[in-house]
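Missing here: one protein chain of the complex. Every other protein chain is in place.
As written, the chain order gives the labels A and B, with residue 1 at the start of each chain.
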Amino acid sequence: MAEADTAKATRFETVIGLECHVELSTATKMFCGCLNAFGAPPNTNVCPVCLGHPGTLPVPNEKAIEYTIKIGLALGCRIAPHSIFHRKNYFYPDMPKNFQISQYDLPLCVGGHLDIEVDGETHRVGITRVHLEEDTGKTVHGGATGRIGGAEYALEDYNRAGVPLVEVVSEPDMRSAEQARAYLTELRATLESLGVSDVRMEEGSLRCDANVSLRRPGSEELGTKIEIKNLNSIRSLYRALNFEEERQQVALERGEPLIQETRHWDEGKGITTHGRSKEYAFDYRYFPEPDLAPLEPDPQWIETLRAELPELPAARRRRFQDELGLSAHQAGLVASSAEWARFFEATVSAGADPRAAANWMTGDLAALLRETHQSLTAAKVTPEHLAELVKLLDEQVISSAGAKVALAEAFATGASVDAVVEAKGLRQVGDSEALGGMIEQVIEENPAPVEQFRKGKEGVLGFLVGQVMKKSGGAANPKVAAELLRERLSGSG
Amino acid sequence: MTAELCDLTAHDLSAKLAAGDVRAIDVLESTLRRIDQVDERLHTFLTRTEGQARTQAGLVDERVARREEVGPVAGIPLALKDVFCTKGIRTTAGSKILEPYVPPYDCTPWERLQAGGAVLVGKTNCDEFAMGSSNENSAFGPVRNPWNLETVPGGSSGGSAAAVASGQAVWALGTDTGGSVRQPASLCGVVGFKPTYGRISRYGLIAFASSLDHVGTFTRDVRDAATILSAIAGHDPRDATSLPEPAPHYGAGLDAGVQGLRVGVMEDWLGTEGVQPAVRDSVRAAVDRLVGLGATAETASLPHADYALSAYYLIAPAECSSNLARYDGVRYGYRAPGGGDVMEMNMRTRGAGFGDEVKRRIMLGTYSLSAGYYDAYYGQAQKVRTLVIRDYEEAFRRFDVLVSPTSPTTAFRLGEKTEDPLAMYLSDIFTIPSDLTGTPAVSIPCGLSPDGLPIGFQIMGRLMDEATVLRVAFALEQDLRFAARPPLLEALSA
Partner (left out) sequence: MPVEIDVQHVARLARLALTEEEQERFRRQLGLILEHAENVREVAAVDVPPTSHPIPRSNVLRPDDPAPSLSHEEAMASAPEEESDRFKVPRVVEQE
């Protein structure tokens, strides 16, 4: 069995490409002035245009074009000097016109890349293209089972129909589920930094399909391509790819041929299931959308947009390492999301030591957020809280144990760290007068250890400090206590 | 006979309204009386809107009574081809699939006319989704030509043409994708004008073939064409193909004459087999009149125009197959009863909701766009379009306008061509090229055939140069003084 596992692991290479759909966070839809908003009551953000009424015409949203160009620039793409919309024709009740306005052979952005880091190594994933299209409505399958399988009818809500949707297509450059996960994480962080999308996978504003095939190492040809759909989180992408890799591996080991197909990821069961075979491939009858003019962004427009690009996660990571002295690991954690980076930088500008701030964020603060299922933005704790915490700790006003308590309290209530320290009595006792009495008591109560220390047994000092701490109820500053003890015992008799 | 109010031109009526000689409501009642007299025989209207029309006319009269200035379309009875979406008024496109459809919005041309005080008397019958040259493709039965009830009014805007020819509307809007304004205008003896592509917004106009669809006008004379065009032309931000240039006032300069103007005569079109001798003679006579007025006339040619018909019958069906995909029984319109899944419902709805010609074109377009055929058909047809555009550019280096018959024949008999799609398609052979090139063109009546049917004279102009087309048309109209009226109307007043 162990032998077989090794054989499997070495005999095939996994090849993965991702197609990601990103809903842009424009105020209005792609081709009409209806609001682009998540969660409205069914069929309320709709008008004759996005309902596909007879006679209506699309007019593209300039902001959506700009967002797409920004995505292209962030991914190092070439912005096409001439690009057009096509109609992709197929019937589906969630599509009001029964064609989707999309892009075909002349997309807006082509040929970029995204660098990812896995296990300390950097990989470059090619970006084939970035194009703009419109989203579809939402179908609810109704009937006995509530699933498409046994459904008796379907209900259509067109609020989402016509929302601007960007498709980012990668080259098949990833070789493992880990790499794919890193790519999607990095893409999401990049999009988030650009401020062009909510990138909420659970709400569908970022969606991902994966193409997976296996081949013999060294082979240039791709194996049979399987497309996995319905990946609603980075975790499902990772799990689905691992499952699919294993499934294909086993099949190939057994000499079973794979068929080109679409498979659906079943999150509950943790498996992929057969969807549609290649022979059912749609005949989309693409042709240039006659109701729209070409997009021909001039260099000046592109440069204006380029100048508006914010710092991207990769650059931020480098800066956090080079300028703020974070480790690669720390930088990776706090720089990858715009939200975290903002919080981190605000903490640092409020006076906190960068490394300490990063440690607290990725340690205790991250744990608190996880426990309470909160996002950093929504949490009551602020960068000022954290900066104060780090400062008090640095100044030895509080101990690290006290700091943990203070953070938890500030996190729960939003109270200032100072107030929490006072209220909970977390302030360390560090002045010699206050400690003096306790130290005298400890010396009196522990004659034997005192004697041992005086004879040169240094190790006993820790015990004596511990006794001081106990007496102070944890409030004593151990460093100061140790110094005072040493002074007292090495001095007069 | 004495002409009734409904038989006058818009500019005559407008002058009378402004002077207080007549009220808008009188003009409307005259028009409604005419509709009552003839519509049953002509089958011009699919929906009549007299209630609303009376309100609109009343408002105009109130404004006139208050001595407010009203515009040139105020109080003038108007008909709209039933492909123009009108809020709250059923709009069917002549199709069963839209029989129950009431649009929740107004098309831009009607919005503009309404704002100008126009009085809408009804929605006119047409070939289903504007596909046809005889109006026999309407799901609600054909329109008859007021000049001879046994003949067709032309198509696809046959109802609008017949309405204006028979006094059921003073003017009307239609659409011209392959000749659907000019050809019925020719067959019904009225002025049919199609301006440059994008001059009039297509927003709210039920699409047939997006890159070829033009809004056009039916009027009693050329001045009215200039007037209504001025009222509806101009940029519309809701139509991305609408021209950004401000529309000029087309009435100015109409009477500047044709002295020194260079007229290119489409001799090889005139020589085409299938052009009736009366049509040929009448067009030649009109050319002579232009020369008499000081224009020069020489032979012009458009070498690739022969391929225009083929290109048109590839491009238009391809676009229509996609444009008409939305009629699926899901959001609005007709849904066929029966069980099964959504795809079966779609198929039944479309199978039963569309008529023969629409289905034929959807099939043709779907086939020509489908895998492997795009380049061979649609792609090649778009190249032919380039060639035709180059021909026009070349010709317009030598000429200011090109002239030809509008259609090879006068009105043909109902049923004559329904069994032979290709023969029917040939009826648009002289009008299609200007739709491919998007250039302005007009048809004006230039005479009657021996059997008493009107003949249309087509004047084609440069891109964006509506003014010259209208100027030539106006000069010829003034010179020809075509005053014949359909026998049907003569009988009424007798």
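Some notes on this structure:
Heads up, the rule we're going with is that a contact is a pair of C-beta atoms (placed from the backbone, for glycine too) under 8 Å apart; a residue touches a chain by one contact, two chains touch by 3 or more.
Source: prediction; values computed, not measured.
Touching the missing chain, out of B:W147, B:Y307 or B:F430, is residue B:Y307. Of the candidate positions B:A352, B:L448 or B:L492, contact with the hidden chain is made by B:A352. The residue from A:T28, A:S236 or A:N359 that touches the chain not shown here is A:T28. Of the listed positions B:D21, B:D36, B:E298 or B:E344, the one in contact with the omitted chain in the full complex is B:E344. Within the whole complex, the absent chain has one touching residue among B:Q37, B:Q52, B:T272 or B:S370, and that is B:S370. Touch with the hidden chain on the side of chain B covers residues 100-102, 104, 196-198, 211, 237, 240-241, 243-244, 304, 306-307, 310-311, 313-314, 321, 325, 328-335, 339-348, 350-352, 354, 356, 359-360, 362-364, 366-368, 370, 376-377, 379-387, 389, 421-422, 436-439, 463.
For chain A, the residues touching the absent chain in the complete assembly are 26-28, 32-35, 41-48, 51, 59-65, 82, 90-93, 98, 139-143, 148, 151-158, 275-276, 280-283, 285, 288, 290, 292-297.
The definition used in the following text is that only the chains that are shown with their structure count from here on.
With centres defined as mean CA coordinates, chain B is found 58 Å away from chain A. Only residues 48, 51-60, 87, 89, 91, 93, 96-99, 154, 156, 158, 283, 285-287, 290-293 of chain A touch chain B when the two sit together in their complex.
Within the complex formed with chain A, the residues of chain B that make contact are 83-85, 91, 93, 98, 101, 103-105, 107, 202-207, 209-211, 237-241, 318-319, 321-322, 325-328, 330-332, 342-343, 346, 366, 369-371, 374, 378.
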